[in-house]
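Here is subunit A:
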Amino acid sequence: MSVENQFKPKIVAFCCNWCSYAGADLAGSSRLTYPADVKIIRVPCSCRVNPMFILRAFEKGADGVIICGCHPGDCHYSTGNYYARRRMTLLFSMLDYIGIENGRTRVEWVSAAEGVKFSQTMNEFVDKIRSLGENVRLGDLRCKK
Partner candidate 1 sequence: MKYSYYPGCTLRTKAKDLDDYARASAKALGFELEEIENWQCCGGVYPLGSDEIATKLSSVRALNEAKEKGQPLVTLCSACHHVIKRVNDDMKNVEDIRTRANNYMQLSEPYMGETEVLHFLEVLRDKVGFDKLKEKVVNPLTGVKIGAYYGCLLLRPGKLLQFDNPENPTIIEDFIRAIGAEPVVYPYRNECCGGYISLKEKDMAKNMCDKIMDSAKGFGADMLITACPLCLYNLNNSTTDKLPVYYFTELLAEALGVKEEGKDQ
Partner candidate 2 sequence: MQRVGVFVCHCGSNIAATVDVKRVVEAISNEPGVVHAEDYQYMCSEAGQALIAKAIKEKALTGIVVCSCSPRMHEATFRKAAERAGLNPYMVEIANIREHCSWIHKDIVEATEKAVILARAAIAKVNLNTPLKPGESRVTKRALVIGGGIAGIQTALDIADAGYEVDIVEKTPSIGGRMSQLDKTFPTLDCSACILTPKMVEAAAHEKINIYTYSEVDKVSGFVGDFTVDIRKKARSVDMDKCTGCGVCQEKCPSKKAPSEFNRGLGTRSAIYTPFAQAIPNVPVIDRENCIKFKTGKCGICAKVCQAGAIDYEQKDEIITEKYGAIVVATGFDTIKLDNYDEYAYSQSKDVITSLELERVMNAAGTTKGHLERLSDGKAPKDIVFIQCVGSRCADDRGKSYCSKICCMYTAKHAMLIRDKYPDVNVTVFYIDVRTPGKNFDEFYRRAVEQYGVNYIKGQVGKVIPQPDGSLLVQGVDLLDNKQILKQADMVVLATAIEPDPDVRKIATMLTASIDTNNFLTEAHAKLRPVESPTAGIFLSGVCQGPKDIPETVAQAGAAAVKAIGLLAKDKLLTNPCTAKADELLCNGCSACANVCPYGAISYEVKEVNDHGIREQRRVAVVNSALCQGCGACTVTCPSGAMDLQGFSNLQIISEVDAICQ
Partner candidate 3 sequence: MSSEKNCAQQIKEISGADPLKCMKCGKCSASCPSFNEMDIKPHQFVSYVANGDIEALVNSKSLYKCLSCFACLERCPRDVKPAKLIDAARQLVVRQRGKDYLTADEIPELLDEGLPQQLLVSAFRRYRR
């Protein structure tokens, strides 16, 4: 298969500033590669991620969305990720319920020290999205260029 023809998914990763964004930095400074399909958006905390952002990403053509935060119990703001955990569980369950492949969304807790985990997670996630193919069900053809 030629590189040009390979499906290049669009993947949005929301990373909390304190743990996961730092974990991604560590993955970077440790040169732990993962595909360029992943683009990171920095948010202060996983609890800042509004379901609207996730749906918006899908609307605009994202093929996968991953939210990374501090491990439960280690949130910089003490409790933010606990709220995020409930919100995302319910949202993902709803997306699954309406027939969206549940592999397109993921939450992973990655600490600032887990560069390896960050890179592994992203590699896995990209593999998963590649296997799922383009996001047709939630995509909005109108918005895709």
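The definition used in the following text is that a residue touches a chain if its C-beta (ideal position, glycine included) is under 8 Å from a C-beta of that chain, and two chains touch if they have at least 3 such contacts; residues count from 1.
How these were chosen: all candidates are chains of the complex that A comes from, given by their letters.
Please read all numbers here as calculations on a predicted model, not as lab measurements.
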| item | value |
| --- | --- |
| In-complex contact of subunit A, chosen from 1, 2 or 3 | 2 |
| Complex contacts: residues of subunit A adjacent to candidate 2 | 10, 12, 17-19, 21-22, 24-25, 27-29, 31-34, 36, 39-45, 47-53, 56-57, 60-62, 70, 73-80, 83, 87, 111-114, 119, 143, 145 |
